[in-house]
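A protein chain is absent from this complex, but the other protein chains hold their places.
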Amino acid sequence: MNDQADRPVYMDHAATTFMKPEVLAAMAPYFSQYFGNPSSLYRFSGEPRKGVDAARRQVAAALGANPEEIYFCAGGSEADNWAIKGVALANRKRGDHIITSAIEHHAVLHTCEWLKRQGFLVTYLPVDEFGRVDPGSVEEAITDRTTLVSVMTANNEIGTIQPVAEIGRVAHDHGALFHTDAVQAVGAVPIDVDAMNIDLLSLSGHKFYGPKGTGALYVRRGTRLENLVHGGGQERGRRAGTENVPGIVGLGRAIELATADIEGHNRRIAAMRDRLIRGVLGSIPDARLNGHPTERLANNANFSFRYVEGESILLLLDAQGICASTGSACSSGSLEPSHVLLATGLSHEEAHGSLRLTLGDANTEDDVDYVLSVLPDVIGRLRRISPLTPPGAGVREVD
Amino acid sequence: MNDQADRPVYMDHAATTFMKPEVLAAMAPYFSQYFGNPSSLYRFSGEPRKGVDAARRQVAAALGANPEEIYFCAGGSEADNWAIKGVALANRKRGDHIITSAIEHHAVLHTCEWLKRQGFLVTYLPVDEFGRVDPGSVEEAITDRTTLVSVMTANNEIGTIQPVAEIGRVAHDHGALFHTDAVQAVGAVPIDVDAMNIDLLSLSGHKFYGPKGTGALYVRRGTRLENLVHGGGQERGRRAGTENVPGIVGLGRAIELATADIEGHNRRIAAMRDRLIRGVLGSIPDARLNGHPTERLANNANFSFRYVEGESILLLLDAQGICASTGSACSSGSLEPSHVLLATGLSHEEAHGSLRLTLGDANTEDDVDYVLSVLPDVIGRLRRISPLTPPGAGVREVD
Amino acid sequence: MYTERVIAEFTNPENVGEMADADGVGEVGSPTCGDIMKIYLKVEGDRIADVRFQTFGCAAAIASSSMATRMIRGMTLAEAWSLSNGDVVESLGGLPPAKVHCSVLASDAIRAAINDWRTRQGLPPWDAGSRGCCGEAEPENG
Partner (left out) sequence: MYTERVIAEFTNPENVGEMADADGVGEVGSPTCGDIMKIYLKVEGDRIADVRFQTFGCAAAIASSSMATRMIRGMTLAEAWSLSNGDVVESLGGLPPAKVHCSVLASDAIRAAINDWRTRQGLPPWDAGSRGCCGEAEPENG
């Protein structure tokens, strides 16, 4: 064990990010000073209301949308649930068929499962070995009864970026709405809801250095959508609940920062990522990169290491002060391999041996060096324990 | 106009409260230092996880519940939606009837309307002139098909406290579950979920000096409940979404502070409230107190002033630096009088002329004096404009 | 939500009060709708020599009454008749969508007062159309 646990080398930014000081600074006045309810009539509500309005403009600007098309909510999961149930239920008279992909986040997949239990039909599109959805497969799956196509902008595990504009085009050609879960994409993939044919888009503040428990749903004007949370008239009657003013203000500031220079940000992060990928594949045999070689998020590196299991890798890395993630999740009775990796054609064994390293704004080249110095030995140790390791396999000598 | 707008005499604590410094202090380390995802495996998740666990214990302690029965969510509205839809849908095979009251918050009423559109039957119990539900009326309304009774602990407009223990008893006697919206009650009404026969209870952080955008649902062990937000396995698989750790920690600290000395707090606040009520009724003719004379929240004073309309009162008070609220809400085309006041038997005119003053921890006796010095003149001015004012009516001379 | 002009007009309304010897009186609205507006006219020749109002209602209703009465003072009855609610809204620097009906009420009350004067004069009332008070709510968004 080392004692870096409090300030480890954090490479799990796809899980959540720290909040930037600028974001906290923007939020600060709204906790106890401008604490009023933005919907109230008195002047004391002016500052909170201005804060919320400004945040709405900031989010809209980041997406190429109009402020009136932005609805604040409590996170990416709520936004996904709302978009998918909301469209499905509001358009039920028109059709009962929904198309999504096999590699969506559980917030989308479990919502679709719920809709199936309510009598809807759901098609799960397959992906290729890199995790890409073929827009042609949407064309094949879509019918007169299809009201919604939901495909994520970028995948949270393997980082693969989808051809959303083309998928949206197919949806529109057939009169269906197009929703995209952009929770991982904001700040990394430039978004223009018009150019990308997007009718609904989910995002989540804590994925781009904003506050946890904040999110937004973009809803194109005129879209038929049922409410998910009923009650008061907040968010123009579409999402009840006293507005989380500090959170909304923080979300606005965070998205502004995250989208100010996506290209420059990606260049810096991708350079580290590429060195990480080259270093890992160069020093560890029987390793593969999961996801797309080029159409991937700048911060995402996802590997499969044969003969070993992901949680073990994670915990040995943790013992060395490195925070990472794996697609191998624990449920009672067995390890659940990542549905995303299986959908790309990996075997269970390969899917179990996955490691996700996701870079962020606080990472340095030193962090990459440190991971590259630790990881080969970690994989080597676990392979020496594994009954699957063929004699001789293990760790390549680094030259 | 005075220039107190930035720091007005704030008497709208039922709408929202400022956040206490202790609460912000508790949250502070979790924004950017202990920012990790509490569900992750590495040690860096330890602090966030401990923070969430401690908050769960704090909320449980405030309700006489077990920590495993507390589920965090994003606010009172979400908690109400979740409880009511969740129980109704999960128990649909057993029954399709729900009982609630005519004076619930819109988060409950609009949720019930939604369920009606899904084919459920809803009974709205009447209230007496003080806004109380008669447990006997629950007994009359309940049938074999009733799966849920939902009656709020205390009303947000008129402050009336309901006989929840008795209502819960009737529900249980007939095999129905009992939910209560305690959003206004936490910190003012001592809660014991067992003694009060409560199966589900909603609360919202920003009503007791905690963070906005935080809430919790208490769910008695073994209660059949569908999820509202589907997705990841957070909150033991019942409420998806990356945990809002700072918000949860703040909610925990706030509820601990709010319930540390409910009796002492109520004594102090009720003394101010009673002076306010006496002063208003003593100086303004044709005024009445809405709600129950004794079974009411310590901080709530709600009046009807004949011949005048609430929004006008509000804006004239605002011009004098006083923040208050009215049941007279504006919707397109007409003024919507409060459904709560109408349910207590008020005429439209009386319901339109309502004013709610809700005290809080920062209010002082001076604030009460100030309101008492301003309000009679405000009502007098509006009455002089009103065609309804009978000759001679207006403001009683204060002696 | 209100413009400064609305707030100023509301907090210091003009032409407030009853007029005992009015030549024409118009009242519209009801307590159920939440607004009642009563306009009193003093007519000299075909001009409005004096005007007063009494209003039960929200800030927008009071501001609209005050503004409308200021606007029609000195007008001919025909000019006052053709004052549209849009003119009132414009003079107030705008009203929130949910409050536009208050300005409609003001012009309705003026027309009612003018027709009351005409009736008292034995003239046939002009055709005011019927706009009701509790209009249907327009969906705010989509």
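By letter and in written order, the chains are A, B and C; residue numbering begins at 1 in each of them.
Just so it is clear, contacts are C-beta pairs under 8 Å (C-beta built on N, C-alpha and C of every residue); 3 or more make two chains touch, one makes a residue touch a chain.
Here the structure is a predicted model, which means the values were calculated and not measured.
When the full complex is taken into account, the listed residue touching the unshown chain is B:Gly222, out of B:Gly119, B:Gly222 or B:Pro391.
Touch with the chain that is not drawn comes from one residue among B:Arg238, B:Arg253 or B:Arg306, which is B:Arg238.
Among A:Met11, A:Ile103, A:Leu316 or A:Leu375, the one in contact with the hidden chain is A:Leu316. For subunit A, the residues touching the absent chain in the complete assembly are 1, 307-309, 311-312, 315-316, 319, 328, 330-337, 347-349, 352, 384-388.
The definition used in the following text is that only the chains that are shown with their structure count from here on.
Centre to centre, using the average C-alpha position, subunit A and subunit B are separated by 35 Å.
Centre-to-centre, using mean CA coordinates, subunit B is 38 Å away from subunit C. Averaged C-alpha coordinates give centres for subunit A and subunit C that are 56 Å from one another. The set of subunit C residues touching two or more other chains comprises 140. Contact with two or more other chains is made by residues 41 of subunit A.
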